[in-house]
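This report refers to the structure that appears directly beneath it.
A single protein chain has been removed from this complex, and every other one stays in its place.
Right after this comes chain A.
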């Protein structure tokens, strides 16, 4: 009799556990909290708007509670570090960070990891290899694309000028290296490299000086939005459109016009929407404990005047309202 009741108890117990297990499955999951800190909060900046659109779409798709913040000025790492501190205090599950500075954001980024918060870096890296994953344009690859187009444009004794942005930043270094790779045996034609510190006017000024100083320079590469726009402006103002060919980077409204006008030969655009989307998606995966690649390429595309209105490219170039 004793064994009977023992077995009955076990049976009831098993059924009970089954039931508990089942009802546990029914419980809705708590929404993950993710904070995204950008380099800049600027409504006119298509690149960052697109990143935020991507992040927001991912947030709604994965049911994430997402808040986005960022400094008003792009290089303001002090403000950004403050934002990081504040974000850590809110104890989110993950922080998606576009580091304002390779070195000066490093300490704050470390604190994120030390507080047990998943760190996803987008667009830019920091000095130490601490991020759970980094999502950015493969700048080296993007540089190769630029270099390959430039190589085709070179004739006779043509020389190359490069308008870079902030000296020493990883993206600038990688893009430049990529261009050299794309140029291969023509890389010694690079006459000059200048750094505009992400300033339109400075870029314009430097380009003008460069072109006036060295008339052999007929191919220019702008390594980011500021460099490219400045270069475009300079070439247009000097009336050198068609003579001096520019390969730009990014797709600001200004740049699209230059591409249409023929001031730009081509532009390489980043898939910033992807960056934002993948940033949040990877954060969710990390929180769930899924495996995520250490480095993810959000992709880039080369667009020329001829194919800028192709049904696919126009969708990449022009943001939907």
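Here, a residue touches a chain if its C-beta (ideal position, glycine included) is under 8 Å from a C-beta of that chain, and two chains touch if they have at least 3 such contacts; residues count from 1.
Please note the rule applied: contacts and distances are computed from a predicted model.
**Q** Considering only the chain that is not displayed, what protein name does its UniProt record carry among "Peptidase A2 domain-containing protein", "Inner-membrane translocator", "Molybdopterin-dependent oxidoreductase" or "histidine kinase"?
**A** "histidine kinase"
**Q** From the listed residues A:145, A:189 or A:271, report the one that touches the chain absent from this view.
**A** A:271
**Q** At which residues does chain A meet the chain that is not included here?
**A** Residue positions of chain A that touch the missing chain: 3-4, 7-8, 11-12, 15, 18-19, 22-23, 26, 50, 53-54, 57, 61, 253, 256-257, 260-262, 271, 273-274, 277-278, 299, 309, 311-312, 314-318, 320-321.
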